[in-house]
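Of the protein chains in this complex, one is absent; all others appear in place.
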Amino acid sequence: MNMAGGTVVIKSNIKLVTGRLIEQGVLLEDKMSEAYRDVVAVCEMNGKDMNEYNVKSNVRVKSEFGEVVVKAKRNDENPPSMVFIPMGPWANAVIGPNTGGCGMPQFKGIDVEVKATKDKVLIVEDLMKTYMGGVD
Amino acid sequence: MADMIIKNGTVYDPLNNIPGEKKDICIKDGKVTDKIKEKDATVIDAKGKTVMPGGVEIHAHIAGAKVNAGRLMRPEDAWMGKVPKGKLTRAESGSSIFNVYATGYKYARMGYTTLFEAAVPPLLARHTHEELEEIPIADKGAYVLMDNNWLGMEYIKNGEIDKLAALSAWFLKATKCMVLKFVNPGGNEAWGWGKNLIEVNEHTPHFEVTPAEILNAFAEVNERLGLPHSIHVHCNNLGHPGNVGTTIDTFNAVKDIKPGRSDRKAILHATHAQFHAYGGSNWKDVESESKVIVDYINSNDHVTIDMGQLMFGDTTTMTADGAMEYDLHKLSRRKWINCDVELETGSGIIPVRYSPKVAVNTVQWAIGLELALLIKDKTKIALTTDHPNAAPFTKYPEIIALLMSSTMRDGMMKGVHESIKRTLLPSECAGIELTLEDIAKITRGTQAKLLNFVELGKGHLAPGADGDVAVYDIDPDKLDGSRNPDQIINAFRKAIYTIKGGEIVVKDGEVVATPMGRTFIANPEIDESLNKAMLEDLTEKFVHYYSVNMANYPVQSRYLRNPFEIPLKPSKEVA
Amino acid sequence: MNPDSTIVTDVVCPLCGSLCDDITVRIENGKIVEVRDACDMGESKILGHDRIKSPMIREKGELKEVSYEKAVKKSAEILAKSKRPLLYGWSSTTCEAHEKGIKLAAEVGGIVDNTATVCHGPSVIAIQTVGLPSCTLGQIKNRADLIVYWGSNQSQAHPRHMSRYSSFIRGFFREEGRKAKYVVVIDVRDTTTTNVADEFIKVEPGHDYKLLSALRAVLADKADVLPDDVGGVPKDAIMNLAERMKKAEFGVIFFGMGLTQSRSRYNNVVNAIALTRELNQFTKFVIMPMRGHYNVTGFGQVLTWETGYPYAVDLSRGYAWYNPGETTSTDVLNRGECDSALIIASDPGAHFPGKSLKHLSKIPVIQVDPYHNPTTEFADVVIPSAVAGIEAEGCAYRMDNVPIMVRKLIDSEYKSDEEIIDDVLNKVMEIRGGK
Partner (left out) sequence: MAMTITLKLKEAIMVPIEADSATPDNFAGNAEKDIKAIKVWHGNTEVALDRLFDVNVNGNADKPADVKIIFDGDMSRVKHIGEGMTDGEIVVNGDVDMHAGALMEGGKITVKGNADGWAGRNMKGGELIIEGNAGHYVGSGYRGEARGMRGGKITVNGDAGDYVGNQLAEGEICINGNAGLMPGLDMRGGKIIIDGSAALPGAGMLKGTVIVKGDNIEMMPTFGADGTETVDGVEMKKFVGDLAVRGRGKGTLYVK
């Protein structure tokens, strides 16, 4: 365990997988709602990983393409060293934009680093603002 | 719309016994008429030109699930045939399977004004109509596949022909089609389990009926309903060496059925006959048995055919005969689409390259020509390529030239496989050349006659006929087609004028107007109590076995822009 | 019951690619008040959500309400002066709207693409490489005795699929329903779909291609070269699965984004299709992509008959050019190659990578949608539309390419997508004609 700047480095080279959830589908047309954020700004982790690395509430997920804060949620059917974030704006902050020459970004199997954090989960509007202006 | 007069052309209108006469054609309100006032009319000078009724396509795959799946599978085919958009025209794509716009434009450029889509899986009929409604210019119609219909097969097994008639009527209405079509009857159901039927007396699994029984029963139904066209059949055992026996057995299977209407004698139209006329026992010794088909057609009136002429080059095969496409895939190992349609039919798609260096391709190429050259009554055989199966329809001009020029055939025969010796092309067909009158038959007159669309104004130019006319750059007085096949090819590739419903749609080979045509549909009437009994059975099929609810199945009327209900002549049993 | 109450049966659900057509709704006073037989996602959509109230144009960073005419005019002006506009979305609207949209793209010389680009676009490329032995869903319902879900979490993405078409449904030759079928799930993790399987095969992320090749090698009698473990799957399990596949009477592979979105992307699908194809040497086997949006398949159909290609079509040179990896929306945006965008019936704000959104924030964006969503944050013009399949009718294609007409159930104060696009198209022609 490595303490650094109030956050804990728990592991690197964890694989991130994104995908659909019914609850996310239910709120497909209601994405600006709090309910959507509660369902989609979530990182499912195995309890072993959560315990080992002292994850309580939020985590910062970081890949070479970006980082995002989401709420951790225990799911023991998820294997250790693999985390799941439902498809949606939060996952997209860290997935691989490169399309491998075929138009498809890499939504599954991205190497990420996960750290426990006390930072808040951004609401959609603020998350979108992070893409505005600036340079590519 | 202004009146029109096409002056001084040489008119070929074989259905009206006009075998090339200098004659004016007048059009008023979209229809051919005796006389108009010339000073108010658009005048087209056709002096030294050939004038024919608009071409009629009796069998092609131009719209619907399978055609689109073929397009989707072949971006390389789309790219090869690209044409940018014009002032009036949308972008075209495709070299063997064309997008909807290219389909409409390319047929119109060749002088064709009426098109029939030859295979509609009932469950996917809405798709066919969505595409047909986007094909510009031509009038259109479609054939519904009844070959492996579960309830149909059950009725046949139980001998319930009345209910089979009611069922057929329901499917025609639900799919907004106008012809009953059969592809590999019984065989597609077997293909649902990876099997096939080869002989007409084999039983399909579970349903225990044979191709012969299926065709015989539906032929009878077809006559009772008084549909204008006979049943339209793609025989079992397509494309296999030695299949001519199956073909003749198929013809004989409906020999006992009497025509239900007096305006045609045919009971069965066997499509793309070329693919069904093989002798031999394997791909090496395959030979032409066109003579067997020719003799049968020459001496029987209950069967008519179209050519399914194969031309060398790259194309795409697509058919409801899923089992046959899988066989092709096993041979070529090229990419393969299959789509079996629940309770109804199947389909498959494979790209193909026909080569003059290949024995079987050479035999196939010869057979189509043999059929057209040797069948005596040219109103029993129509020119087709089973587009895009044996060649894209854009090859029609070359086929016309091959039929009109033995010189061209002789030239080509020098460059093909020696299997040509196992055909009649170098021997019995030597020197036979079709006339422009013959061509006017096999490209429009015959089609209109076989489909019984003469009264509806297609395929001829007598007063009352549709104002659909093609003017070709051929002066019959000066034509030496035998020596100048290129002139024929160029003329038929690009009509000087194509006139559709009295409107000029093509001028000098270029599209100048893109009106939308009509869609022909058939709505047979069925006795109410009979219909009710059938619907109880059909509802049960929908509730338990279809994946779509019955209420969402029939094609809504909004899918047809300009529907046109064709008149039927039902016999007494059903009316 | 309320005397104004109307019951409508056989309603088609405009949510996912299963396109269930057996829904019943109750309508009172022009509002849908009850939905029966739909899954939670479908029910939620049909009952409705907060709507964008009015057309809007962004001024000084804020979206301001404007008249419909003004929004249409502004949209047309943006598109008419663009050198390479991107017209993206389309998957949650009707084929009739697609036709108009493609015509608009042809008129303005732009790129037209749909959500397949981030869903089953790779499956399309795979079909173009090897084909697709498949069938309609009823065929599977009536015949299948072996069902394989590969990288596809059915129970979450298509909740009624298993009970309507695949695992649980009784069919003509499968009267026993679930008992008559063997169900295998292949995935990188346990999901709610694996819970209802007879067998779960866990593969390491990114190793599906190798596992598929291994299965093909077994079919080709080359099992001897295989190592003891491929992608985390023991050789025994591979041999057993291959044997089970060969012995099935009618087998099917349903695959999802576990194949299309992971390493090797479309090549995973190429390999899965090749495996299916080769299984036909032994028995009957089919394969089907689990398409997401209710009409993502329909857009592919319409674009194909209109242009020859199913998605990612660049019409800027007057003819159609298709090249995923170049003309696909995420590439065009990631590379910053388009100078405006029209987004309709989809939400790239929620479903595109951050890099793509950065370019979206720099160019004029027109949004046509019933709902406020993350894409609205980037929009410079917003035109609210009727909800296709609830307030407007038209054709949609199920995941197995079966076309079904979605209904208009209630009236809307908004125009349909089809009408809106037509209005924009006419305005563009007017602007161009006036040049």
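Per-chain numbering from 1; labels A, B and C assigned in written order.
Basically, a residue touches a chain if its C-beta (ideal position, glycine included) is under 8 Å from a C-beta of that chain, and two chains touch if they have at least 3 such contacts.
The shown structure was predicted, so the numbers you read here are calculated from the model rather than taken from an experiment.
**Student:** Report, in label order, the displayed chains that the undisplayed chain touches.
**Tutor:** Spelled out, the missing chain touches these shown chains: A, B, C.
**Student:** In the whole complex, not just what's shown, which of C:V8, C:L226, C:M239 or C:I431 touches the removed chain?
**Tutor:** Considering all chains, including the one not shown, the answer is C:L226.
**Student:** Sort through C:A217, C:M239 or C:M429 and give me the one touching the missing partner chain.
**Tutor:** C:A217
**Student:** Consider the whole complex, including the chain that is not shown, and state which of B:R333, B:K376 or B:R483 touches that chain.
**Tutor:** B:R333
**Student:** Touch as defined at the start, partner being the missing chain; which of B:E21, B:E38, B:E76 or B:D301 qualifies?
**Tutor:** In the complete complex, the chain left out is touched by residue B:E76.
**Student:** Check each of C:T115, C:Q139, C:T193 or C:N267 against the chain that is not shown and name the one that touches it.
**Tutor:** Touches the omitted chain: C:N267.
**Student:** Residue-wise, where is chain C in contact with the chain that is not depicted?
**Tutor:** Interface with the chain not displayed, on the chain C side: 82-84, 108-110, 125, 128-129, 209-210, 212-214, 216-217, 219-220, 222, 225-227, 230, 263-264, 267, 270-271, 274, 278, 281, 315-317, 322-326, 336-339.
**Student:** In the whole complex, what residues of chain A lie against the chain that is missing from view?
**Tutor:** 100-101
**Student:** Which chain B residues would touch the chain omitted from the figure, given the whole complex?
**Tutor:** So the residues of chain B touching the unseen chain are 73-77, 79, 333-335.
Criterion: only the chains that are shown with their structure count from here on.
**Student:** Looking at which chains touch, is this a line, ring, star, complete or other?
**Tutor:** Shape = line; chains linked end to end, path left open.
**Student:** Indicate the whole-number Å distance between the mean C-alpha point of chain A and the mean C-alpha point of chain C.
**Tutor:** The separation of the two C-alpha centroids amounts to 23 Å.
**Student:** Averaged over CA atoms, how far is the centre of chain B from the centre of chain C? Could you give it in whole Å?
**Tutor:** 35
**Student:** From the mean C-alpha coordinate of chain A to that of chain B, what's the distance rounded to whole Å?
**Tutor:** Inter-chain centre distance comes to 57 Å.
**Student:** List the residues on chain B that touch chain C in their complex, please.
**Tutor:** Of all residues in chain B, those touching chain C are 63, 65, 67-69, 71-75, 77-79, 82-85, 90-94, 98-101, 123-124, 126-127, 130-131, 134, 150, 192-194, 206, 326, 329, 335-343, 349-350, 544-549, 551-552, 556, 558-559.
**Student:** What part of chain A is in contact with chain C in the complex they form?
**Tutor:** Touch list, chain A to chain C: 15, 17-23, 25-32, 65-66, 77-79, 82, 84, 87-89, 92-93, 95-109, 124-125, 127-134, 136.
**Student:** Within the complex, which stretch of chain C touches chain A?
**Tutor:** 15-16, 39-41, 44-45, 48-50, 117-118, 121-122, 125, 153, 155-157, 159, 188-191, 194, 202, 205-206, 257-258, 260-263, 265-266, 292, 312, 324-325, 327-331, 334, 336, 347, 349-361, 370-374, 377-378
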